[in-house]
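Only one protein chain is missing; all other protein chains are in place.
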Amino acid sequence: MAAPALEVHARAFQRASILDLARHWWPVALIAVWLLIVLVPGLLAPQDPLAVNTLNILAPPSGEHLFGTDHAGRDLWARCVWGVRYSLGISILIVVGAAAIGTVIGGVAGLFRGPVDALLMRTTDVFLAFPYLILAIAIASAVGPGLTTVVVALTAVWWPGYARMVRGQVLALKELPFVEGARAAGTSTLMILFRHLLPHLLPQLSARLSMDVGYAVLAMTGLSFLGLGAQPPTPELGTIIADAHSHLLSAWWYTTLPGLFVLAMVLSSMVVSDWLEARNKSQFS
Amino acid sequence: MTASVCEVSDLTVAYHSGTEWLQAVRSVSFEVRRGEILAVVGETGSGKSTTATAVIRMLPANGRVTSGRVLFDGRDLLTLSVRDMRRLRGQEIAYVPQQPMSAFNPTMTIGRQVAEPLVIHRGMNERKAAPQAAHRLKEMGIHDVPRVMHSYPHQLSGGMLQRAMIATAMICQPRLLILDEPTSALDVTIQRQILSLIKQVQADYQLAVILISHDLKVVSEVADRILVMYGGRGVEVGSTPDLMNASRHPYTRGLLRSTMRAGLDHKSKLASLAGYPPNPHEVDKEPGCPFRPRCPRAVAECAERFPPGAFEDGHGWACYNPEPAS
Partner (left out) sequence: MSLVAQEVSKHFVTARRWPLPAEVTVGVDRVECSVEPGLTLGVVGESGSGKSTLARLLLGLLEPTSGLIEFEGKPIGKFGRAQWRAFRRSVQPIFQDPRSALNWRHSIQTIITEPLGNFGLGAEEQKQKALALLEQVRLPTHVLKRQTSDVSGGQLQRVAIARALALDPRYLICDEPLSALDVSVQAGVLNLLLELQSSRRLAMMFISHDLEVVRHVSDRVIVMYHGAVMEDAPAVDLYRQPRHPYTQVLMGRASPLAEDATAPTDIVARADGKLDSHCPFADRCPMRQQRCFIERPLLRELVPRHSAACHFA
C-alpha cells in the first residue's frame, strides 16, 4: 500500500512546471525556434526572398549568399526560411483545424451515442477512406491549384483520425466516476465535454498533434512539388524543390538546403511528440 | 517456544521519488515463528506492503533497503545472490500479491498457472505437474477442480481466484507464506472462508505466515500475533489477545475504540481519531513519533526522538506515554 501512496503524492511533484521546464529545456527551445521562424522569418533572413537578380543566378554558397542563389538569382537561405513560414505555418493550421473539427465531432459522437454517433462516424469513415492525393487533384481541377486547395484537401482527410481517437477516448472516459459525479451535480453534457473530458484528452491530443505536423509538412510539400499547392514564385519548400530538381546536377545546394529544412521539421516534430508522450506517461501512469 | 523462521531486524527501506530519497519503512524489527500467523496491520503509507516486498526482495525499481537484516534459516536474504534468491522465492518463501485478478495471466488457464512453479523450480513437464496442481486446488476447497483448471481468470469469481492463488503459492510446499491484503478485494462471506482456509493451510503444514492487512478487526480472527505499523514505524507488537484487549499504544487503542461494535447506541457519535494519516513525503522528516500530531497523549519528548521499544512478556510498544495497562 505504501508504494501507490507515494506515487499519488509524486504527481504533485511533477506538476511543478518550472522544474519541469528546467529539466526539459531543449524540446521547448526547439518549438520556440521553429515558431520564431514561422512568425518572424525576416529576423533570420533579412534578404527579400522574391528579389530577382538575373546577373547572379545559381551562385554557389559564398559570403554574400550563405547558401547560394536559385535559378532567378534569389537568395536561397531567405527563400527557405520564408518557405518554412509557409510549409510549417500552414501545416500547423491544417493539423490544429483538423484536430478541432475531429475533437468536436468525435466528442459529440462519443457523448451522445445512438443515431447521432452512427451518422457522424459513418461520415467520418467516408472521409477516412479518401486518399488525400486524389482529393487534392479533384479540388485542384475544380478551383485550380494553390495553397487553399492544399489546406482544404489535407484538412478534409485529416480530421477523421482525430474524430476516431477522441470518440474512443470519450467512450472510455465517460465511464469514469467523476463524469457521473459531474452529471449528478447538474453539469450539462457540453460542459462535461469541455471542462471534464478535454483536459484528460489534451496530453494524448498534443502528442499526436505534434507528430501530425511533421506528416502534414511532408504531405504539403509533396502536393506543392507536384504542382497542386503553392505556385511559383511563392517560396514554399515543395515548390522550391520542384523548381530545383532540373538543376540537380549543376547546383547541388539548390535542392539540398530546402530538403534539409523539410527533414529538420519532420524530425523535430517526431522528437517533440516523443517527449510529450514520455512526459504524459510519467505523469499519469 | 518454536524456532523463528524469519527474523527481520532494523529494516529501513527508501524510495527514490523524483529528486530525493524517502524512507517508507524505518527501523522495523519482527520475527515469524514456525506454525504462527503474524499479521502486519497499518493504513495507507504505513509501510506494511513495502516491508513484505523488501523481505522477498521484490521492491520496485526505485526502492532500496538502506539498512537492516532479514534472516531466513540463519541466512541473510538481503545478501544472497539474485540467483539464490530466485530459487528460494516460490520454493521456500511464497508470496501472494494483492488483487488475485490481476496477479494471474489472463491468457493462460488456471491449471497451467498453478502448476507453473513446479515446471520452473522442479523441472517437471506440464503433464506431470497437472495432477499435483489439481490436488492442491482440491485441498484449497475447490469442488469443481477440472472446470477451474481449464478456466481462464476472467471466468472465475474473486474468491475462487484467491483460492487458486494460494494453491499456486503452496504448490512447492514453502515454509514461509506472505499474503498481501488477501481478503480486502473480497465480499464479506468469501472473506471469512478465505481466512479460515489460510488458518487451516497454516495449521496443516505448520507454516509461518505473514499476513498484511489494513483491517485490525479482520486479521484478529486468525492471527496469532499482530504488528501494528504507522508512518513507516512499527508501533506495537504482541499476541492477538494482548493487542485487542490490552493495547498500550495510543494509535492501536484509538483504532479499536473507533471501530464499530455491538452495543453502540443507534446513530450515536463514534469515538474517532483526530487528523489524517501522515503524508509519505513528510513523515520521514519527522524525528519523533509519526503519530504525534494525532495523538491525544503526546508529550514533549515525542517530538524529539522516536520512542524506544518497551517489552513485557512478548508484548512490545514504542511510546513515551503509553495507555495504562487495563
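Points worth noting:
The chains carry the letters A and B, assigned in the order they are written, with residues numbered from 1 in each.
FYI, a residue touches a chain if its C-beta (ideal position, glycine included) is under 8 Å from a C-beta of that chain, and two chains touch if they have at least 3 such contacts.
Fair warning: this is a prediction, and the values are worked out from it, not measured in the lab.
The chain not shown here makes contact, within the complete complex, with A, B.
Only one of the listed residues, A:Leu111, A:Ala136 or A:Ala182, touches the absent chain: A:Ala182.
Checked against the full complex, the one of B:Arg83, B:Arg127, B:Lys269 or B:Lys285 touching the unshown chain is B:Lys269. Interface residues of chain B with the unshown chain, by the touch rule above, are 43-44, 141-144, 147-148, 154-160, 187-190, 192-193, 214-216, 251, 254-255, 258-262, 264, 266-274, 276-277, 279, 294.
In the full complex, the hidden chain is touched by chain A at residues 8-9, 11-12, 15, 176-178, 180-188, 191, 195-196, 199-200.
Here, only the chains that are shown with their structure count from here on.
We define each chain's centre as the mean of its Cα atoms; on that basis chain A and chain B are separated by 52 Å.
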